[in-house]
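With one protein chain held back, the other chains of the complex are shown just where they sit.
Coming up: chain A.
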Amino acid sequence: MTEMSKIDTNALLMDVTRFLWHEADLLDACAYDEWLDLWTEDGLYIMPMGAGEDYANQLNLCYDNAKMRRDRIGRFQAGFSISSAPPAVTVRTISRIVIDKTEGDLIAVRAAEHLIEDKFGRQRTWAGNAYYELKAVDGGFKLHRKVVKLLNSDGMLNSFSYLF
């Protein structure tokens, strides 16, 4: 891997954007096996609540290591979890992508996420800030950490049968 600072930042932004859009595409398509493959084994997927940053010691919406990610996908796919069979249909937009910093092979990125779900003939809208730590690997990236902070994450939500 070439030293990040030497890489043209516009090219990096384009590569990162393509990766995040690919991830979003997989999630909207419920292509969860491929989504799992995007992760490093020790990666963490967290949806926190409120403003605190000490995720390990506070209550989150989810705090998923590799096992929890696999279990969650297993639950979505097994077909008898009533909330995910059938699941809500989602369309999401990832936008306002900013590369915050690069350090070694890690890239800190943040973006805005809007998601619309459709189920039972009603639609709901969610918005959040997504913070990624991408690990540069041969010819691409892996998700090493993804933190999605929903607006109103500590307010009244509903149940989600999908990922953000």
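Here is the rule we go by: a residue touches a chain if its C-beta (ideal position, glycine included) is under 8 Å from a C-beta of that chain, and two chains touch if they have at least 3 such contacts; residues count from 1.
Note that contacts and distances are computed from a predicted model.
Its UniProt record calls the unshown chain "Ring hydroxylating dioxygenase, Rieske (2Fe-2S) protein", which is the correct pick from "Phosphate transport system permease protein", "Heterodisulfide reductase subunit A", "NAD-dependent dihydroorotate dehydrogenase B electron transfer subunit" or "Ring hydroxylating dioxygenase, Rieske (2Fe-2S) protein". Among A:T9, A:Q58 or A:S95, only A:Q58 touches the chain that is left out of the view.
Residue in contact with the omitted chain (choice from A:A78, A:V98 or A:A127): A:A78. Although one chain is not drawn, its touching partners on chain A can still be listed: residues 47, 49-50, 56-63, 68, 71-72, 74-75, 78, 80-84, 120, 154-161.
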